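Below: one structure in structure tokens.
All protein chains but one are shown in place.
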Amino acid sequence: MITAESIWQDISAIREKVPLVHSITNYVAMNNTANALLALGASPVMAHAENEVEDMLDIAGALVINIGTLSDPWIRAMKLAIEKAKTSGVPTVFDPVGAGATGLRNNAIHVLFPSGPPTIIRGNASEINAAAKSAATTRGVDSTESSESALQSAKRLIDTYGSTVCISGAIDYILDGETTLKVHNGHQLMPKVTGLGCTASVLCAAFAAVNSSPLRAAAGAMATMGIAGELAAESVYCRGPGSFQVAFLDALYNLTFEDLRGKLRVE
Amino acid sequence: MITAESIWQDISAIREKVPLVHSITNYVAMNNTANALLALGASPVMAHAENEVEDMLDIAGALVINIGTLSDPWIRAMKLAIEKAKTSGVPTVFDPVGAGATGLRNNAIHVLFPSGPPTIIRGNASEINAAAKSAATTRGVDSTESSESALQSAKRLIDTYGSTVCISGAIDYILDGETTLKVHNGHQLMPKVTGLGCTASVLCAAFAAVNSSPLRAAAGAMATMGIAGELAAESVYCRGPGSFQVAFLDALYNLTFEDLRGKLRVE
Partner (left out) sequence: MITAESIWQDISAIREKVPLVHSITNYVAMNNTANALLALGASPVMAHAENEVEDMLDIAGALVINIGTLSDPWIRAMKLAIEKAKTSGVPTVFDPVGAGATGLRNNAIHVLFPSGPPTIIRGNASEINAAAKSAATTRGVDSTESSESALQSAKRLIDTYGSTVCISGAIDYILDGETTLKVHNGHQLMPKVTGLGCTASVLCAAFAAVNSSPLRAAAGAMATMGIAGELAAESVYCRGPGSFQVAFLDALYNLTFEDLRGKLRVE
């Protein structure tokens, strides 16, 4: 059961243990996601060189792989990092940004998923569909498909890789093959800020660093994202996507148990 | 004729069609420019790998090439993207950041312009001069020359490449060989925020995705930039370049026809 209490337990553990989250991610969202991890209470580090990523995993509590701005050297480093995470038992979150848009992204997924099955795969409906090799085509990084349509794709990914899948959207679906959770938190301004999907993925990683259940980690992260987004949007300081982004980081940093208890909408 | 009505028509088209703008741009401004495109109503995507850029252009409504942080692999990818855009009829905006400062940047321009003449070239006076192989030297990415001095350079670029040229500055000049427009909108805080020139270029691309006249697209984009900047600077929430940047995104997102009609200063 996901409750305000259980999520608060994870947030408290993050703030206490300050897990190091190692991201190999896209250039666009690096700054956002580092700031979100700091605001939550975790510690971010970015490293992408083939001759560095394995060393970094020796001290990391979780790994994030995000294919938003790919190139061959980065794919090779991602593979090494994923393999090292697998042997070290470090949880891995995979964000298939723009999957389906290009052959490079699709091929990267085909190579990387088998190298070390992701603990959590988080993407929008189009990306989850593409990641599952469905016939879906992705249009950039915005989702053009409903979350419901991606549920079948998610189930195939779960069967093949044993991953927990999070399909983000107006409602976030988190599935592990046994349980399906729906998180209703969030705000319509969130897709108007670049890198908030990527931010959701790094929060999943921070939660996975302190909670051994990927389902609970992903659900807690998505609820925390959504509630921080609601708090930001409702604040008197929010007047559009610029000030929303600022207020989102403030809300994440100032988040209390009372906020969670008052706003959590999960089923 | 550029009017508030004609610019509003383009903004409405952007908000309705949500064109995908593919940028191969510098690391510094990626986040800014993605957020500005989202605030305007367009959809950003970044991809820079030689084995990906052509695929991405299959779904893009416009291409942005920005040489702010160059390297040889990126120049090769830019060339492929420009050639694909040319054959596909996708409008291309070229931002010659720091042209004149180094041989690498000058050589990149010499290689890339003939590969596919830019639909729109947008830079400050120094950059436009350097791009036209004048004797001008560029000092970093700030302009040290007046816009007027770059008008002759712009005309040479128009003659050679058939491009529309936008010389940005306190007054923005937009020329296509037949018509010269001057946009007086803008605010002195804008050069105090990194990447706002790059932001102007991606807005030009978004407008070019919905308006087949490069002159009108560039003028509309520059006026929109300038008016959003004025609204941001005039807001009670602006207290310096940090809060200006936030207020700029809010203003771009909240921009109305009345804002345009009340503030547009174009001749």
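Every chain is named by a letter (A and B) in the order it is written, and numbering of its residues begins at 1.
The working rule: contacts are C-beta pairs under 8 Å (C-beta built on N, C-alpha and C of every residue); 3 or more make two chains touch, one makes a residue touch a chain.
If you're wondering where the values come from, they're calculated on a predicted model, not measured in any experiment.
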item: Residue touching the undisplayed chain, where the options are B:Pro19, B:Pro44, B:Gly61 or B:Gly98; value: B:Gly98
item: Selected from A:Glu5, A:Glu52 or A:Asp159 as touching the chain missing from the view; value: A:Glu52
item: Residue of A:Ile2, A:Leu20 or A:Ile167 touching the missing chain in the full complex; value: A:Leu20
item: Positions on subunit B contacted by the hidden chain, ascending; value: 26-29, 31-32, 68-72, 98, 101-105, 137, 139-142, 191-195, 239-243, 245-246
item: Hidden partner interface residues of subunit A, rising order; value: 18, 20, 27, 30-31, 34-35, 38-39, 43-49, 51-52, 55-56, 59, 73, 237, 245-254
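Heads up, the rule we're going with is that only the chains that are shown with their structure count from here on.
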item: Separation of mean Cα positions, subunit B and subunit A [Å, integer]; value: 32
